[in-house]
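Only a single protein chain was left out; the remaining protein chains are all shown in position.
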Amino acid sequence: CAPVYRNHGYAPEDTALAQITVGKDTRDTVAEIVGRPSAAGLLNDEGWYYVQSRYRHFGARRPEEIERQVVAISFTPNGTVENVERFGLEQGKVVPLSRRVTESNIKGVSLIGQLLGNIGQFRADQFIPQEER
Amino acid sequence: QSYSFSNVVIEGSTRVDATTILGFAGIERGAAISAAELNSAYQRLQNSGLFEKIEVVPQGSTLVIRVQEYPTINVISFEGNKRLKDENLAELLQSQSRRAYSPAQAEADAAAITELYATRGRIAATVKPRIIRRSDNRVDLVFDITEGKVVEIERLSFVGNRSFSDRRLRQVLETKQAGILRTFIASDTFIAERIELDKQLLRDFYMSRGYVDFQVLDASAEVTRERDAFFVTFTVQEGQSYDFGQVGVSSEIEGVDPTEFGDLVTIRRGATYSPGVVENNITRMENLALRKGLNFVRFEPRVTKNAQNQTIDLNFVMVRGERVFVERIDIEGNTTTLDEVVRRQFRTVEGDPFNPREVRQSAERIRALGYFGDARVDAQPGSSPDQVIVNVDVEEQPTGSLSFGLSYGVESGAGFNIGFSESNFLGRGQSVGVNVSTGTDSVNSSISFAEPAFLGRDLRFKFSIFYTETNSENSRYDTRNIGISPSIDFPISENGRLELRYKISEDVISDVEGSEASVPGDPDVSSAILREEADRGALITSSVGYSYNYDTRRTGLNPTGGLLLRFSQDFAGLGGDVQYISTNALALAERKVWNEDVTLRAIFEGGAIHMLDDNPSRVTDRFFGNGKIRGFESNGLGPRDLNVSNEDALGGNYFAVARFEADFPLGLPEEYGFTGGAFLDAGSVWSLDNVNGGVDGTDEVDDGFHLRSSIGLSVFWTTPIGPLRFNFAKALVKEDYDEERFFDLTISTKF
Partner (left out) sequence: CGGGKEEGPPLESFTAEEIYKKGEFELEAQTKPDSAIRYFSEVERLYPYSEWAKRALIMQAFSYHKAKKYEDARGAAQRFLDFYPGDEDAAYAQYLLALSYYDQIDEVGRDQGLTFQALQGLRTVIEDYPESEYARSAILKFDLAFDHLAAKEMEIGRYYLKRGNYTAAINRFRTVVQDFQTTTHTAEALHRLVESYLALGLTDEAQTAGAILGYNYQSSPFYDDSYKLLTGRGLSMEAKGNSWLNQVYRQVIRGEWL
């Protein structure tokens, strides 16, 4: 059993981050240097976040995130870079997701409708005997 | 100047209502109307398409609108059309029954029909519209069609081809020269668009043989005076054929070592240059880059042509592509399948770097689901230059099937069969199968369920309950088998999957013919071996098993070849009355050759069952090699008890088979779906625990290894109900007591 690793997201390397100078660079120059963020803060983009994570898929077990790089670039209200910090998985919290879901009021096709609506596929193995032994 | 009218008089309108005419004219009573508005009212009435003549005449304070209506079309009919039916002609028409008839529209329709005939190659067709007056201003519209003869291409010739003969080049083209079968073959009619396709085919043909500078200078088509035949000539300039010279891989990205990619290159020095091979190598390297998780890497083939020794030096340069991200993945057209079932086929997540190779593989996985007639995945520009929206447009096809059956068995009386199977239950990707049948001679009722993403992971959970009863169909005994079998399978490496299963079942062998062998020479007497096995009554087999599947054909690096290894073992003995180890192994190697038209395949398969306790194996557990060696009836080969009148086939504890196949196109047009194949099978079924057969167990049964082999041709036909395979097989080496079968029709199973 060999684990399979998969990367998601993109976080700039330290070499690229080094070119950003606090207090001078604005959103556009940062976008030039390291590109646009994968996720941004809620209120008018005052925080830019680049997240890159590496997952380990091993057999039947749930894929687990073994490594995460979060680069957070925050901006002062007048738009210049306030702070650049990088932190990893250890700062993330395991959050229990609430199972409450806002019900949508539109009911789709009924159960029977879905079942019978999808009939029509004839497969050859209904007619031709299959011997596997 | 301007007018104002107190009332409006409409003359000449019989069918069209005054309110409708006023509505179109848009003139209110008493309002001040300038001459320009009067004119625009006239225009509006004009392009309503209802009136032949219109006059808008202001008389003092009244406005007179005098109209002469177009007749309305009562019925539209076609005469003289044999090749094209009325329905698909009617679709083209703008004029419709119950609408106003306008001569201009009728002319336009006639032109549309002539255009349709031209695309069918009948450029000599003529269409004339004609009207028949009917009562109260209604009209019948008739299109008189003279189809004329199909115009075929008499001569297809080439100028400037030194390396390949005209005949060889004609085989490459899609357009064919009219031959004796001209009436049946449609591809010899002259269609302009097809000439463009032919130019592309010629270019591919030459490029794949190293003619890098090949050009089609001109493709001209002249019509004979009587407009009944065409002469098509292609003038080409071949240039030189080049071979591969120096081939290497280098990297312009810091921190990426190209040597690992270099080993993947399969181009040999001196081989003829072909873009297909270059593309194939790029695919292999891109696959490796994808697996190593390198983002934004592109392979640029930089070519240096040295004309004097006609070689091309090729250097694959690894270049940092521009940083593009996936903004959103939008899935459309999924009217039954749920969004997540399609979305989970993507390994790319929204916000990830965009990797075209990964998106193409995800599209492959979506199509492999089998729920969609068609699945198109393409990338469209996103909201900012470095973002892309991956758009998935699927077209659903029905995935459920319902089958009813009534049957009447001689001894078992009337019976019925209900079958419901759905491979995309409620659009969740789960597959459900329920099949209940009673009273026929061979019954198999089963319930099966599979959830491909159990607990939201790439973990397939399968569960099936089965009840099968076979009686004396092609063997002289009845069997009954009831059981439950849950299993899970999951990936354990990039190309490997492991399945773990448990199975508990009860097997019964019953009323072996001639069990009470009281009367010697009784016509139907079966082997004593079978009778002993039947006497052991109902046996419970509880087995645990695993099978390891290593398949590189789709996810592997090499796009034109692949390997499939499957090794599975079942250990019976976890409780229950039977203890054995049953092992099955399969190795398949496949390679596409001859620029990917022909597939060569070699399959080695073997199986062994080894009893752990001292009871002999039973016929329900042994192997028969059905479907493994073609050219034999089912249960047609393997050890056989020749000293009893029934000559029962007993199967064997071991089987080993080698099959060598080749699939090749038959040259028929694509849409018929026919491809051909040839095969050579060899192998055998042998070895029994209990060999004393005969009527009363005194005559020994020969259970030695006797090679059987057969050779044959097969025709594959992809039909809407599934891929069928017609096999025509001839046994080469066989035992005299084997039962052969020249032709059989099976479903061409995909491993």
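Letters A and B mark the chains in the order given here, with residues in each chain numbered from 1 onward.
Note that a residue touches a chain if its C-beta (ideal position, glycine included) is under 8 Å from a C-beta of that chain, and two chains touch if they have at least 3 such contacts.
All values derive from a computational prediction rather than experimental measurement.
When the whole complex is considered, the residue among B:129, B:210 or B:351 that touches the unshown chain is B:351. When the whole complex is considered, the residue among B:338, B:500 or B:589 that touches the unshown chain is B:338. Listed here are the chain B residues that touch the chain not shown: 15-17, 19-20, 23, 26, 50, 72, 97-99, 331-340, 343, 349-351, 426-428, 430, 451, 454-456, 461. Residues 8-9, 38-43, 47, 49, 51, 53, 55, 63, 65, 68, 70, 72, 87, 91-102, 104-109 of chain A touch the missing chain (whole complex, contact as defined above).
The definition used in the following text is that only the chains that are shown with their structure count from here on.
The part of chain A that touches chain B in the complex is made up of residues 1-2, 4-10, 35-36, 38-39, 51, 57, 59-63, 111, 114-128, 130-133. Across the complex, chain A is touched by residues 293, 295, 323, 325, 336, 347, 349, 351-353, 384, 386-387, 397-403, 419, 421-424, 426-427, 455-459, 488, 490-494, 496, 498, 623-624, 626-627, 634, 651, 719-724, 745-747 of chain B.
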